[in-house]
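Apart from one protein chain that is not included, each protein chain of the complex appears where it belongs.
Now for chain A:
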Amino acid sequence: MIHFVLLISRQGKVRLTKWYSPYSQKERTKVIRELGGVILNRGPKLCNFVDWRGFKVVYKRYASLYFCMCIDQDDNELEVLEIIHHYVEILDRYFGSVCELDLIFNFHKAYYILDELLLAGELQESSKKTVARLIAAQDSLVETAKEQASSISNIIAQATK
């Protein structure tokens, strides 16, 4: 299973963290510090896997961002590597040529999308189309709620004039 997902920028800034195994706050900080050190220092053209504390971390760099997923020793590494790519493709489709800034200012969207992709540390949906559809549905739910709220408040505002 995937124990956690980390997005770290080239400068070591954390862009997203998601923990599927129970780590305490202290442990989380330590994991990020340690793994950042390991992964950001790795040169190009090396393999995408790192041994780490009896686990394996599969990572891939996209422009300035490192996408990392920690898995069990005997999990299938390439499968996870393509989960990362799958996620990036979905982000790309959603934001339209996604860049780090998109993920900084819309980090909540990155979380929503991840929640449709992974659950309990396992892949939940492998169809990009389905994920896109679900996220669009969520967005429209939020929009509708907002419109309702504003129209109601308008009504109240006018009524109280």
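The criterion applied here is as follows: a residue touches a chain if its C-beta (ideal position, glycine included) is under 8 Å from a C-beta of that chain, and two chains touch if they have at least 3 such contacts; residues count from 1.
Simple rule for what comes next: contacts and distances are computed from a predicted model.
Entry comment: the absent subunit's protein name, as recorded by UniProt, is "AP-2 complex subunit alpha", drawn from "Enoyl reductase (ER) domain-containing protein", "Guanine nucleotide-binding protein subunit gamma", "Methyltransferase small domain-containing protein" or "AP-2 complex subunit alpha".
Touching the omitted chain from chain A are residues 3, 9-25, 27, 29-34, 36-38, 40-54, 56, 60-65, 73-74, 76-79, 81-83, 85-86, 88-89, 91-92, 94-95, 97-102, 104-109, 111-112, 115, 119-120, 122-130, 134, 137-138, 141-143, 145-146, 149.
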